[in-house]
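Of the protein chains in this complex, one is absent; all others appear in place.
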Amino acid sequence: MSQKNRIEGGQIDRSRSLSFRFDGKSYQGFAGDTLASALLANGVRLMGRSFKYHRPRGPLSAGSEEPNAIVQLRSGARQEPNTRATVAELFDGLEATSQNRFPSLSFDVMGVNDLLSPFFAAGFYYKTFMWPAKFWESVYEPIIRRAAGLGALSKQDDPDQYDKGFLHCDLLVIGAGPAGLAAALTAGRAGARVIVTDEDFRLGGRLNAETHAVGDQSGADWAAAVVAELSALPNVRLMPRTTTIGAMDHGIYAAVERVSDHLPVPAPGKPRQILWRIYSGRAILAGGATERPIAFENNDRPGIMLAGALRAYANRWGVAVGERVAVFTNNDDGLRTATDLAAKGVDVAAVIDTRTGGPLLPGIRHLQGAEVIGSSGRLGLSAITIRHANGKTETLPVTALGVSGGWNPNLNIASHHRGRPVWEESIAAFVPPKDGPAGLSAAGAAAGLFSTHAALRSGAEAAVAALEDLGLKAALPDLPRAEDAPVAITPKWYVAGKGRAWVDQQNDVTVKDVKLAHQENFVSVEHLKRYTTLGMATDQGKTGNILGLAVMAELTGRSIPETGTTIYRPPYTPVAMGALGGRSRGHEFKPTRLTPSHKWATEQGAVFVEVGMWLRAQWFPKTGETTWRQSVDREVLATRASVGICDVTTLGKIDIQGTDAGAFLDKVYANTFSTLPVGKVRYGLMLREDGIVMDDGTTARMGENEWVMTTTTANAVPVFRHLEFVRQCLCPDMDVQLISTTEAWAQYSVAGPNARKLLQKLVDQDISDAAFPYMACGAITVKGIRGRLFRISFSGELAYEIAVPTRYGDAMIRALMEAGAEFDSVAYGTESLGVMRVEKGHVAGNELNGTSTALNMGLGKMVSKKKDAIGMVLSQREGLVAEGGYRIVGVKPVDPAKPLTAGSHFLETGAAAVAANDLGWLTSVVYSPHVGSSIALGYLKNGEARKGQRLRAVNLLAKTEVEVEIVSAHFVDPEGVRLRG
Amino acid sequence: MADLSLKPITPLGNDAPVRVTIGPVTIAEVVDSAFASLTRRMGQDIAAVAKGAGIPLPAAGKVEQGATYGAFWLGPDSWMVEAPFASHEDIVAHLKPVFGETASVTEQTDAWARFDVTGERLPALFERLCNYDIARHGAGSASRTMLEHLGCYVVIRSATHISVLGPRSSAQSLFHALETAAHSAF
Amino acid sequence: MIINHPLLGPRDAQEFTYLGDAALIDRPDGLSYPTPDAAMDAMHDYLYQRSNPAGEHRELWYHEQGDRSWLVVTRNTVTHEITRVELARDVARMRGRSK
Partner (left out) sequence: MRYSGFRVIREALTGHKGWGPAWRDATPQASYDYIIVGGGGHGLATAYYLAKEFKQARIAVVEKGWIGGGNVGRNTTIIRSNYLLDGNEPFYEFSLKLWEGLEQDFNYNAMVSQRGIINLFHTDAQRDAYTRRGNAMILHGADAELLNRDQVRAMYPFLNFDNARFPIKGALMQRRGGTVRHDAVAWGYARGASDRGVDIIQNCEVTGFRREGGRVTGIETSRGFIGAKKIGVAVAGSSSKVMAAADMRLPMESHVLQAFVSEGLKPVIDGVMTYGAGHFYVSQSDKGGLVFGGDIDGYNSYAQRGNMPVVEDVAEGGMSLMPMIGRARLLRSWGGIMDMSMDGSPIIDKTDIDGLYFNGGWCYGGFKATPASGWCFAHLLATGNPHPTATAYRFDRFRKGLMIDEKGQGAQPNLH
């Protein structure tokens, strides 16, 4: 296919022809093209539609600031909405479609909005759509939502991988244009660790888009030579296709590397993108500058673009956007576009220069003191209207117009810490603030130094200064000669006129909208932005913001610096969510913790459940069992009848040693521990300083100065943190040492009347009731393997917890089941564990809810007032000890056939279902095969006094209620005979 | 009667350790070392006895290898002591007599899954795993850091040999992370 | 953010868990007051009231993913600049805490 607008020159590889499709039509481009340059080469100017009025649009720029040429890239699950064609690197087979139009790009029925635009002025929607009230959600809003948005998500899972990483350097150089390369060269030669990031796939920045020489070679060749030298330095890391998106605290920068976006699909195992966190000693912002347009009537037609972009397409990509072009400028840089294009044989019809005086361009129709006051061409520019200095107007047929209103330094990152940009009159633009991120300096165009010479020099000098800060010595390299033209600009923001002149092209914000905002008192730049949506499009106003606030400044009579800018915030350019998520998705969202019996349980066909990071066996279905209830009932009954085994490794275990360990435990537990004899275990209640129960568990005294604390599975980490706080911050001289052993020991609960018989088969020592009574603990051996035994019970049965080194955990469960075979022992999971603890009235997660006191749990007596334990004092506050407060109770349905639901609330018989009558709620509900019905624990106001009463357990969500009897929380063996047996 | 003797399995749940090579690096599950934490008790001096027993007590952020014992720093006055598993399976029994009541010793062997990563260009792998600056710290350094949401010890034994100790229960997640990062990097 | 650990050097703040104002070191002795009310007043001020300054703030960070040291970090809450990092244990002793 012909690339009719392709001219000679440029840094594209004409030997590598690439074919691609846009809106179903096939085209050819070359390696080194962007989607935009390739389409323009093929004579395609129309690439998108604007957000509000659906105006036809083509590229305004040749870079990441692009507001108009926004397309949908790729298809299927890889569909990528809102992609800027101006930075999308061309690859063979690339597929793109236009978006936000129906039915087609050239004929978009939503274009009717453009005709109705008077009704869609800024903020119109705040003033209407209010009647009738219901109509907003049902009628108006759905229409607006459908019309809004740009591209569409595929609604399929993103199939690509993403990665994350951490880099460290002395100097981070952001941008690889003349300033950045000079900085990198200076620091790299000095041996510093240097990282250079650039969003472009070709390093060199504007040097690739300009014709002037650097030394005795072209700018592009000089850049290539420097890149070659830097690549050879082991201490320098060049990162093309990498956008530094934000400045964080203390020299940390976030950057996104597009590893595979220039490929049809990523290579196997390779990520699409990587999010890098870069830790830098110093950083230099050399991100260049962005050109801004001058607003005039109908300044948004395809073919009208920034003068620098028009030049870049010709010089870097060998593309003449139009066969006949004009340039509209208020500064000398705009003139370069005319001379460069003319030199390439493009027909330059005229240069419309708002300024008067000064030399005229040789051989080009250079109209001084003139303005462009309008344009025509339905789907692309066909002519512009000029008003000459003498007031005469002329219509000039052109298919491309380059517009230059001057350049704005890309200072965003320097303002990410909210430092306010400084207005520099000589270039009529804001430059980076003095109070930018610590350790960051700016160089080159980003600092407002626009000549190539100044860029090279400032880059090198910034590097020397940065290294000096770090105590490193660097020498200024002898820099090549380069153009040093001064900035000659006479600010011109917009051409006054009746029609619409676009300021924010994507969001369709015009000069008129800015005026209306002013008229309605939205004069603060933040109000202006929020009321008109100026700068809120995907380009974040990179080309339009300064223009908009300049108009507002004029209207308010304030200066531009007085008017100020809105806040610059990360990311510098939009970032794929996938990159920010990295590898942590799907099953890798969080690590998985497996219990020592996991392998065995899997073999048994156990059903697993997530408990925090842990995967625990929930129950063990046996053949013939069709519901989980059947399995759980069997496990519970078998355990209470004979013996059951459960993996309880997930409970937190903390080794506590030291001569002050007892005193330490007295401090962190509400009850007393220092008096506990060696070889004994005690149940402990741990309070937060505010008197609320934090955690509970047993702590065993294994030796004079050696203790083992157990915590709940959920609180293992916070409890350890709390203990360290008390140890280091409150009791710094206590002789106590802590270390977690949760993972070191595989621990099993063996419960039931035959627990001892079973264990005695494996434990080498005598564990008879006499030798190893209730609440005893000690070191043992299991078939010669070191282990620990604790005689504690969560189920209410005769029970032990036995621990062996984790590597033996798998063998241990097999041995226990083997040894238990003669007793028909069962393995039980978390469900049965829950059933048995509720039957026994033990509190757990649903009762330890962070708002309940020992008193609420019926454990008030455990809080010793004789010692200043954490939480003792505040646990006695009036609101926490008031009469009639919540107390834990047992709950039974009056009709055993009726199931209870956790979360149901207590109401008295006949009481209306209103909050005033709310007496509390059911915390934990299980089916008790022992009781033969659903049973529950609950927090009930004045619960102690209500035992024996009948209440309603109401679940308004399911519109059900059950009459219940309030009973003791101990459903089995209230006297505790069994566990002492 | 059935044989009830206990056979150990590896952190990844097998009879034998796993070993894979991806590009220039090899990731190997290691089970031949025993670990115990050693923490100086308040007001005690353990430097001399440790020296006598050939147990190094490296400075903060460091690892040191002796003839039998190696050790890396855990925290103030606290070290992780390593020894060959074959000879020191019950490492606590070896250390207690040395320190008596002057230090707290706790068995840690099975608290950790150890993966040794060997080969060239290790920094290129670890830069995708943790923010610990392998290149700057270099051989002889050891630190706990966050790796795949896990608190892990990264022990730089040499430029081409790094041990990663992660919570044993998460061995599979950790190993998966090491593999994925290696495929991504090489 | 980066916290310059007194023993380990610069570490990413992500490895730490934040608690709050370092005044939490100055816990009153609950048994040292004439009445329970007085003890509650003191404990209430200690636990609930905060200076919450815009500017320099001494605060407690716990190196949870590192060496498990509690640190007292002096940090500007407006600029996030960190000017001092100490071991909380040393600070606690300096403030007269012991066992």
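Order of writing sets the labels: A, B and C. Residues in every chain begin at 1.
Basically, a contact is a pair of C-beta atoms (placed from the backbone, for glycine too) under 8 Å apart; a residue touches a chain by one contact, two chains touch by 3 or more.
Because the structure is predicted, anything quoted here is derived from the model rather than measured.
Asker: Relative to the complete complex, which of the depicted chains are touched by the chain excluded from display?
Answerer: Visible chains that the missing one touches: A, C.
Asker: Per the definition of touch given earlier, which of A:L470, A:M817 or A:A902 contacts the omitted chain?
Answerer: With A:L470, A:M817 or A:A902 as choices, the missing chain is touched by A:A902.
Asker: Out of A:G9, A:G111, A:G499 or A:P570, point to the residue that touches the absent chain in the complete complex.
Answerer: Per the contact definition at the top, the residue touching the missing chain is A:P570.
Asker: Tell me which of A:G850, A:G910 or A:G948 is the one touching the absent chain.
Answerer: Of all options in A:G850, A:G910 or A:G948, contact with the hidden chain holds for A:G850.
Asker: Out of A:L580, A:V607, A:V678 or A:V717, point to the residue that touches the absent chain in the complete complex.
Answerer: A:L580
Asker: Out of A:V112, A:A148 or A:A267, which is the one that touches the chain we can't see?
Answerer: Of all options in A:V112, A:A148 or A:A267, contact with the hidden chain holds for A:A148.
Asker: List every residue of subunit A that touches the chain not included in the displayed model.
Answerer: 51, 78-82, 118-119, 121, 124-131, 133, 136-137, 141, 144-146, 148-158, 160, 162, 164, 246, 248-249, 252, 254, 275, 277, 416-418, 512, 516, 519-522, 524, 526-527, 530-531, 533, 536-538, 540, 567, 569-571, 574-578, 580-582, 584-590, 592, 609-611, 688-692, 845-846, 849-851, 874, 877-881, 901-905, 913-915, 918, 921, 923-925, 954-958
Asker: Under the stated touch rule, tell me which residues of subunit C contact the chain that is not displayed.
Answerer: 1, 12-14, 18-21, 40-41, 44, 47-54, 57, 59, 75, 77-80
Methods note: only the chains that are shown with their structure count from here on.
Asker: Among the residues of subunit B, which are close enough to touch at least two other chains?
Answerer: Expected reply: 131.
Asker: Give me the residues of subunit C that touch two or more other chains.
Answerer: In subunit C, the residues touching two or more other chains are 12, 64, 68-69, 87, 89.
Asker: Of all residues in subunit A, which touch subunit C in the complex?
Answerer: 248-252, 279, 417, 438, 660, 663, 689-690, 717, 721, 724-725, 728-734, 867-868, 872-874, 876-877
Asker: In the complex formed with subunit A, which residues of subunit B make contact?
Answerer: Residue list for subunit B touching subunit A: 2, 4-11, 13, 31, 37, 39, 41-43, 78, 90, 101, 104, 106-112, 127-131, 133, 135-136, 148-150, 167-174, 176-177, 180-181, 183-184.
Asker: Please output the residues of subunit C touching subunit B within their complex, sorted ascending.
Answerer: Residue positions touching the partner: 7-9, 12, 14-15, 64-69, 87, 89.
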